[in-house]
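Please find one structure pasted underneath; my questions will follow.
Complex shown without one protein chain; remaining protein chains in place.
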Amino acid sequence: MDSFLPAVAAADAAPLASEQLRELYSLMAAVRYLDTSAVAWQRQGIIPGYAPELGQEAAQVGSAYAFDTAHDFAFPTYREMGVARTMGVDMVAYMSTHKATWHGGMYDPLASRLAPIQAVVAGSVLHAVGWAHGQTLSGEPGVALSYFGDGASSQGDVHEAMNFAAVMKAPVVFFIQNNGWAISVPTERQVAGGSVAARAAGYGIPGIQVDGNDVVAVYEATRDAFAHCRAGNGPVVVEAMTYRRGPHSTADDPGRYRSLDDERIDAGKDPLERLRERLLAVGAADDAFFAAAHQAARIEEEAIRTGIEALGPRPGTEMFDFVFQETTPALENQATRWREESEHV
Amino acid sequence: MDSFLPAVAAADAAPLASEQLRELYSLMAAVRYLDTSAVAWQRQGIIPGYAPELGQEAAQVGSAYAFDTAHDFAFPTYREMGVARTMGVDMVAYMSTHKATWHGGMYDPLASRLAPIQAVVAGSVLHAVGWAHGQTLSGEPGVALSYFGDGASSQGDVHEAMNFAAVMKAPVVFFIQNNGWAISVPTERQVAGGSVAARAAGYGIPGIQVDGNDVVAVYEATRDAFAHCRAGNGPVVVEAMTYRRGPHSTADDPGRYRSLDDERIDAGKDPLERLRERLLAVGAADDAFFAAAHQAARIEEEAIRTGIEALGPRPGTEMFDFVFQETTPALENQATRWREESEHV
Amino acid sequence: MSESTTATLETATRNEATTKTQSTRLSMQQALNRALDEILSADPRTVVFGEDCGQLGGVFRITDGLQAKHGESRVFDTPLAESGILGMSVGLAMAGFHPIPEVQFDGFAYPAINQIVCQIARMNYRSRGKLPMPITLRVPSFGGIRAPEHHGESLEALFAHVPGLKVVSPSDPHDAYHLLKYAASRPDPVIFMEPKSRYWQKGDVDTSDGGTLTGARIVRPGRHLTLVAWGAMVARCMQVAELAAEDGIDVEVLDLRWLKPIDAQALATSVGKTRRAVVVHEAPLTSGLGAEVAQLITQSCFDTLKAPVERVTGFDVPYPSGDLEDEYIPNIDRILLGIQRVLEYRRG
Partner (left out) sequence: MSESTTATLETATRNEATTKTQSTRLSMQQALNRALDEILSADPRTVVFGEDCGQLGGVFRITDGLQAKHGESRVFDTPLAESGILGMSVGLAMAGFHPIPEVQFDGFAYPAINQIVCQIARMNYRSRGKLPMPITLRVPSFGGIRAPEHHGESLEALFAHVPGLKVVSPSDPHDAYHLLKYAASRPDPVIFMEPKSRYWQKGDVDTSDGGTLTGARIVRPGRHLTLVAWGAMVARCMQVAELAAEDGIDVEVLDLRWLKPIDAQALATSVGKTRRAVVVHEAPLTSGLGAEVAQLITQSCFDTLKAPVERVTGFDVPYPSGDLEDEYIPNIDRILLGIQRVLEYRRG
């Protein structure tokens, strides 16, 4: 893919090395394996619910691969497991949110450079803008990476975020995964005009649509976007066109709003398969590599499952402990009453 | 101005007759006179506050002149006095809101085809979309005319409104008066990209900037927009570029954020003066006409002032009477208590 | 027309004999779905919409089948924007429609609060009665289903504080059916809070006779103490009452139903008799609706109350994740302990 941002010199645009392509595949395999397993965990009663990202591995792994954990900060929705995994977040801590252990997940957001899991659609897009403006104010080089969906793009907060960011030239990459659906509503009845990226021009900022199932294209677009932001040019919109192959969540029944035939046709080619073919074509990997990658993914999933199964409920006192940095007498009284009443029982 | 909407045939695009041009002038004169008088009323203590529209007469009169009171419905902000006057709204009832008699004004919105005065910035833009969609649902030909400012364009509701309207092909004209300022904040630090109309493309709908101080241009753009909507082509964005020559409101002190020199330069030529010159140039009016128009405006202002001065406070019972269509026992009790306590005093 | 609150103390004895002949067993989901179907059939100005309300039939299937039956212009999906949904409702109401919008979950009413509070609740007032807002906003509400964050909230105190809104919450399928039909037939905006944890519980619905639909309802008469609750807490309070009965404590359970206007008369009558009250809700304690209920009771029963009204509620903490849900929502033990505190209260 050509760079869409003239400001970005070709310097940083060296093609990915074979090793990096293999790493991308390994990441996507790990994510695919964990993702499909998590759906199974739900069926087995290990976790009460999960929002699969089947089909979005290239969009998530490719974008997060361009992220610099030394400087940047990412703001996920509830569907960014592949982003978390690529960033190196503790996956038991991450998946704990789906076990109903703690809303937002149990990983340390500051150390991970990943904001807590966000369940409000478009809830964190403005946070990314504020964080990014903070970088400008303190003269730091960080870039905020804001994830959201095609459905989320309808929320007023996204508009306010893009306008604020553009007015303040805040270093934010607005990264949309347009996966064709917001639960049961297809993009064409959600996104007037058909493209979130096309909205960027209205704010005087660059926007691009990228093939979201091509991990290399996603990586390059995001890398260029980061470079654009880091150079002080303000925000960028990147819209990765992909497809939600699974249900919205384990509680959803896609059969009510789309047929299996539609799914097959609209989903296009599996992003993992595409990368596999590319690796084979350029001779960067062989069957042994793929077998090893899949085996590693299996082992990883097992360890995470073990961790999740071992995860007990949090002590009830934490309900009270984390409300404030400085608790209040009224809340302390409630905690005391709660403790007495739980012991009484 | 050329029609920006290819869908609109030249049929309806006959140039305005001299009589109509004169009518436009008379309207603008009446509006100018009432507007500057209202500022004086505030200084004299007749009304507690007012939001002048000095300089926006062409934008307001021109757009409202394209309105069809048999079918359409307009949604004003707090600054659309010129719109109300052009639509033929009872001006004492309209101005009563500025006398602090009743929030929203005392005119009948249904009979007037003008929604109550709206004090929430961008508060009514979605109402216009809902009303317009209602026309589609009941197969009626009405078009909603939604007024808002450059500042309002930053609100999330405006984005949701444009997207909803475009998805539903609702017959709405989004009419922005870009008057350069939102209180003290100039458009360039408010509207990223510099144009609200430019946002329209992102929703796949037509948008146009028009010289908002040229009443004929504003009229023609709005007329074409109405025709576009009425033909079932969905919403349109019209951005009238004008200038707020006065303070934001009688409580504001523009000297704190712009110099008189800036004002003189940025305001451009007075829209009334422009129309006067045009009328003279095409021989559609003479000095006697202008003298008569100004005299009529004076007489009209006097009648409205008399009406406003005569306007007493509303009876306190109305606080309770209009909360619901069907009152509640709790509210009746409060009304009774209020009545007893007021009589007691 | 003024709503009556006096004739509301119908007791739990919905005549079982008559009911048998005219009633059907429905879940609350089914009862609400049927009510919407009938409303759509009866009133051509009604429109039902929200996120996933059309083809999917809503994430809780409350609007299931309605689009197929009534058409895409009467029942439709909107883009994903709650302020848009509610703001659009205002315009539709101005154009003479009777909108029945849905927000998908309680917590997603927050993005629409500006339109609800400043527009829906005030348009009738602002327009001096010329622009009524016959909008029934359905909000799947309260907790108890181990859902993600923001899917277990109780917003009744917020809604009840807003002048111009009416607020109701049914606790069983029968009331769900009738209160929804009633709310949708009124000319004022009603926030209709559906206890989502009760959607799948079945109950007898007498479709022909809803009884009195204004005011509160005594679900279980009793002599020793009044338990006041609404939504999903009503069923829990009934369990508590059965357990208390084993200890000889005769608890009256009052389903408040209307959270605005509150049926002060029903509270006064019940507690006037029992002389003791506990109010139960899921929302946090401070500034919750329990404070209003307690104060109304104290005002009317000050002379006869044997103990201060007790509140058993959620804590002043954000609604927790599933694992801690049962620690947060008033459980049977906590309600029993609240009852005990009231019964054991002795003037000092």
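Note that the chains take the letters A, B and C in the order they are written out, and that residue 1 is the start of every chain.
The rule we apply is simple: a contact is a pair of C-beta atoms (placed from the backbone, for glycine too) under 8 Å apart; a residue touches a chain by one contact, two chains touch by 3 or more.
Worth saying up front: this structure is predicted, and the values here are computed from it rather than measured.
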| said: Need the list of shown chains touched by the one chain that isn't shown. | reply: A, B, C
| Contact partner of the left-out chain, one of B:Ala152, B:Val218, B:Ala284 or B:Ala297 | B:Ala152
| task | Tell me which residue among B:Gly62, B:Gly82, B:Gly104 or B:Gly130 touches the hidden chain in the full complex. | result | B:Gly104
| Among C:Pro101, C:Pro284 or C:Pro330, residue touching the chain not depicted | C:Pro284
| task | Tell me which residue among B:Ala17, B:Ile183 or B:Ala291 touches the hidden chain in the full complex. | result | B:Ile183
| note | Among listed residues C:Ala147, C:Ala294, C:Val312 or C:Ile339, the absent chain is touched only by C:Ala294
| said: On chain B, where is the contact patch with the chain that was removed from view? | reply: 48-49, 78, 97, 99-104, 119-121, 151-152, 154-157, 182-185, 189-191, 251-252, 256-257, 313-314, 316, 318-320, 323, 330-331, 334-335, 338, 341-342, 344-345
| Touching residues on chain C - with respect to the absent chain | 107, 110-111, 113-114, 117-118, 121-122, 125-126, 149-150, 157-158, 160-164, 260-262, 283-284, 286-292, 294-295, 298-299, 302-303, 307-309, 311, 315-318, 347-348
| field | For chain A, residues in touch with the removed chain | value | 73, 102-104, 106, 108-110, 115-116, 120, 123-138, 144, 156-157, 160-161, 163-164, 167, 318, 321-332
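Here is the rule we go by: only the chains that are shown with their structure count from here on.
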| query | Given the two chain pairs A-C and B-C, which is bridged by the higher number of C-beta pairs in contact? | reply | B-C
| query | Which integer distance in Å separates the CA centroid of chain A from that of chain B? | reply | 44
| said: Just the number, please: Cα centre separation of chain A and chain C in whole Å. | reply: 37
| message | Measuring centre to centre with CA averages, how many angstrom lie between chain B and chain C? | response | 41
| note | chain C residues touching 2+ other chains are 79, 81, 83-84
| note | So chain A residues touching two or more other chains come to 154-157, 189-190
